[in-house]
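Every protein chain but one is kept in place in this view of the complex.
Now for chain A:
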């Protein structure tokens, strides 16, 4: 009887610890069309699984069109649309450690390849005595510097979860809104469902993908982008005003731990 009672308790315990937070993310990197995406954060028992909504088009492709702006000047527009596979980008974290297991795609040689890497994330949040209300939730402001961007996060202790979108976490309440100072990165919670029992199936280590180190992953990505950007610039026709090229890093992360030294 006693065993049964314990068993019952542990089930109810698991149940109550699940949830699903829907975030909308808005990435507006300079020079690119803004990307608005919906993402889902699933959690159970101190573990979280953050996943981007699967691209409905579900195809990897790129559009390009060569516009004739005026008589002499031609502009070339390139849009790379990274599709996704049926899993997409995933960030798996466990509150026990600073380790995150991430699954992200790279567009190498015209193919979409998924990689799995381990990232150590320790964000030094600084709390401020500033508050605002987001849909009746009282939120406190926290700031942190993370990988080359200065973030402002609004979290609420009314939902006592230490999770957040992307790789953000570690505040004593759920992050309802987080953005960086340039406005290029923006996440906001849109919908909260607690409990959400299906989360039990969702929350697990991502498996499908080539395992490499984080540094290898980043370096691979940078070299792919440089190759593409240079090719585009070098292919612009005569008459397009030549301006010295500046290949800017774009993305949520601009600096990496190994670059600081």
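One rule holds for everything that comes next: a residue touches a chain if its C-beta (ideal position, glycine included) is under 8 Å from a C-beta of that chain, and two chains touch if they have at least 3 such contacts; residues count from 1.
Simple rule for what comes next: contacts and distances are computed from a predicted model.
Visitor: Just go with whichever of "Cobalamin biosynthesis protein CbiM", "Carboxypeptidase-like regulatory domain-containing protein", "ABC transporter ATP-binding protein" or "Hydrogenase 4 subunit B" UniProt uses as the name of the absent chain.
Guide: "Carboxypeptidase-like regulatory domain-containing protein"
Visitor: In the whole complex, not just what's shown, which of A:90, A:189 or A:203 touches the removed chain?
Guide: That would be A:189, which touches the missing chain.
Visitor: Among A:145, A:207 or A:235, exactly one should touch the missing chain; which is it?
Guide: A:235
Visitor: Touching the missing chain, which residues of chain A?
Guide: The list for chain A reads 9, 12-13, 16-17, 19, 26, 28-34, 36, 45-46, 60-62, 64-65, 67, 69-70, 75-80, 95-96, 110, 127-129, 131, 134-135, 137-138, 140, 157, 159-162, 171-173, 176-177, 179, 182-184, 186, 188-195, 227-236, 238, 241-247.
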